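Read the structure below first, then the notes.
Note that this is a trimmed complex: some chains were dropped, and none of the rest were shifted.
Letters A, B and C name the chains as they come in the text, with residue numbers starting at 1 for each one.
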Amino acid sequence: MNTTAFAYVRTGRATDALRPVRITRGYTIHAEGSVLIEFGHTRVLCTASVEEKVPGHKKGSGEGWVTAEYGMLPRATHTRGDREAARGKQSGRTQEIQRLIGRSLRAVFDLKKLGERTIHLDCDVLQADGGTRTASITGAFVAAQDAVAWLMATGKLQESPILDRVAAISVGLKAGTALLDLDYPEDSACDTDMNVVMTGAGNFVEVQGTAEGVAFTRLEMDRMLALAEKGIAQLVGLQKQAHDEPKTLTFSA
Amino acid sequence: MNTTAFAYVRTGRATDALRPVRITRGYTIHAEGSVLIEFGHTRVLCTASVEEKVPGHKKGSGEGWVTAEYGMLPRATHTRGDREAARGKQSGRTQEIQRLIGRSLRAVFDLKKLGERTIHLDCDVLQADGGTRTASITGAFVAAQDAVAWLMATGKLQESPILDRVAAISVGLKAGTALLDLDYPEDSACDTDMNVVMTGAGNFVEVQGTAEGVAFTRLEMDRMLALAEKGIAQLVGLQKQAHDEPKTLTFSA
Amino acid sequence: MNTTAFAYVRTGRATDALRPVRITRGYTIHAEGSVLIEFGHTRVLCTASVEEKVPGHKKGSGEGWVTAEYGMLPRATHTRGDREAARGKQSGRTQEIQRLIGRSLRAVFDLKKLGERTIHLDCDVLQADGGTRTASITGAFVAAQDAVAWLMATGKLQESPILDRVAAISVGLKAGTALLDLDYPEDSACDTDMNVVMTGAGNFVEVQGTAEGVAFTRLEMDRMLALAEKGIAQLVGLQKQAHDEPKTLTFSA
């Protein structure tokens, strides 16, 4: 019932290909880590800010905290959206995404080693074309890494609290075909949308799959997970390169 | 790294066993559907209310809408929590859960057949002991079904817009052991928590897995999904019985 | 002017009769006191939670505090109402009621003897059919009593801070006839609605009478107060029984 006779044919990109990815470190000057990450037309500015205190639930614990906030500029999208600050509250979607980014980053941090300080990750979407939450997680990790490097360079930390890399990608099903890294038109049209977050070691941190139209089978799920594993391995490789090499790094599948 | 030598041993219940489940239809008198669902000590009151209008984005579309709200009474939990109405806003967690319930229910509704009306599902947790969101989805479906029956009995609908059943369960990993239907102490202590929503036909509507501590492997994921499939099949059977039979129905694995 | 020639005739119940009242102690498991109280179809869950701190205005005073919050589930009523948490604020009506419950309970507490701790009373209406505020006060007292019993059993208090019982009932005027314990249809149709709160000793804690239609005379007021005194004496007797006897107690006039 939930597959169709003729499969979807993607134009201009293989079904298992990422869009061109670009990582620019040091994009703004004030933050301890500042990264512009691009997944095709999607552009997210990820900054990492170090604050020498922790939220209430961590006070006196000897542990630090890593947290995230997410926002979209009103005209990052096709049609102008409301400014959340003007409306006076963040949407459920915004809160869901920033909670996901925070959990994903904490999964690769040893909060004890971080000490009683907070790393704030701000992911602001300058231009949106699908995959803003996965680009945010992937870019936020690079920014967090730069903030940790700054903590070590300034002598505030002797040992890195980072346990592994973390990156994320979306996968989907369209007319029974599994697709990697959906852009906005694909995301709107597909039957299932799944966001996967994995570590550098290849284990899962988060899997969030939603059938928008038709429920998906176990077999389809397996196919989507395989695509995600492949895409994330490429993103992790890119994060490594971006760290080792010059400030801007472009990747094309 | 993310498995340990000695596995977790569950006391009083098999690792693949649901807690006792109880479904009471007609729990309150005003709503078109009103169901108290219990998963062990977790008790959620799910009401379905029919409103003869639709939200703005559906006006004039000829289609209906199914939406959900979720709340927890302040002392549903061990320690009293803030009342969200008094605090002046719903938490991110609350919004995430109510969006999940709404999407899950819409997955089994033909909105065209529903006609331009809304079914509001209110899931209010009277007592919490883990699994409130999965109990909510499972109970909300029964309430929605009663509301549809009311629409048909009163002649407002000729044909049911319900395409299939939908139910949900949590699974988790503790010390490498996969567990079905976590209660609160298990949920707090486990390494991974996954919520799975499936149709009566056995397909996936939502999969949301989160590594709280250690990232999980593909193999572990497969084991969790297998448990979920088993548990949901039992819940769907129970929904069927609850519908066919008397007002209160108790199930014990 | 404000009496009419033919008086109102109540069907199925004497004008001076309470609806069937039922008090169930220990309704939920987490709270120190947890009572479901029913006045006919009106059902309110009253929990009492002990917190070992006091609000700012009591800090360092050596005195405790007793406070209440009130809520109504969206579909407790005939037509679904807005969820206050979603709307982002409590209505004036809600605030008025919770202030009334708090004052009524404090009237029978010796705050010095309570010590620097707070008893939070949460009154949540599961089903409404008139008299939710009076049922809340009457049930909250039983829950508060159980919380005090818990404080004494756990050795946190040596002496009870409770000075007397407290209970409440509504009375009204319809076509010149005084009625005890209005249900929702009566409440909507009556000319005057009065809520009376009294102690076990038979003194007044609160009297709130409102002419909805026609102003009422002194004589009518006297008649309403006499009915209230009678009804409250019955409720106080029932509270006593509920305390002495088994967990659920049903009363029928």
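Rule of thumb we're sticking to: a residue touches a chain if its C-beta (ideal position, glycine included) is under 8 Å from a C-beta of that chain, and two chains touch if they have at least 3 such contacts.
All values derive from a computational prediction rather than experimental measurement.
Engineer: 3 identical chains shown; how many in the complete assembly?
Structural biologist: The complex in this structure file totals 6 copies.
To be clear about the criterion, only the chains that are shown with their structure count from here on.
Engineer: Looking at mean CA positions, which chain is nearest the middle of everything shown?
Structural biologist: Of all chains shown, the one whose C-alpha centre lies nearest the global C-alpha mean is B.
Engineer: Centre to centre, using CA atoms, which chain is the farthest one from subunit A?
Structural biologist: If we average the C-alpha coordinates per chain, C ends up farthest from subunit A.
Engineer: If you list every residue number at the subunit A and subunit B contact, are more than half found on both copies (same) or fewer than half (different)?
Structural biologist: At the contact between subunit A and subunit B, which are copies of one sequence, the residues are largely the same (over half shared).
Engineer: Distance-wise, how many Å sit between the C-alpha centres of subunit A and subunit C, to the nearest whole number?
Structural biologist: 52
Engineer: Could you give the separation in Å between the centres of subunit B and subunit C, each centre being the mean of its C-alpha atoms?
Structural biologist: 33
Engineer: Quick check: how many Å separate the C-alpha centres of subunit A and subunit B?
Structural biologist: Whole-Å distance between the two chain centres: 28.
Engineer: On subunit B, where are the residues touching two or more other chains?
Structural biologist: If we look for residues of subunit B contacting two or more partner chains, we find 89.
Engineer: Which subunit B residues qualify as touching subunit A in the complex?
Structural biologist: 1-2, 89, 92-93, 95-96, 98-99, 103, 107, 164, 194, 198-199, 201, 203-211, 214-218, 221, 225, 229
Engineer: Which part of subunit C faces subunit B closely enough to touch in the complex?
Structural biologist: Per the touch definition, subunit C meets subunit B at residues 28-31, 34, 41, 43, 45, 47, 49, 51, 69, 71, 73-78, 80, 83-90, 94, 120, 122, 124, 126-127.
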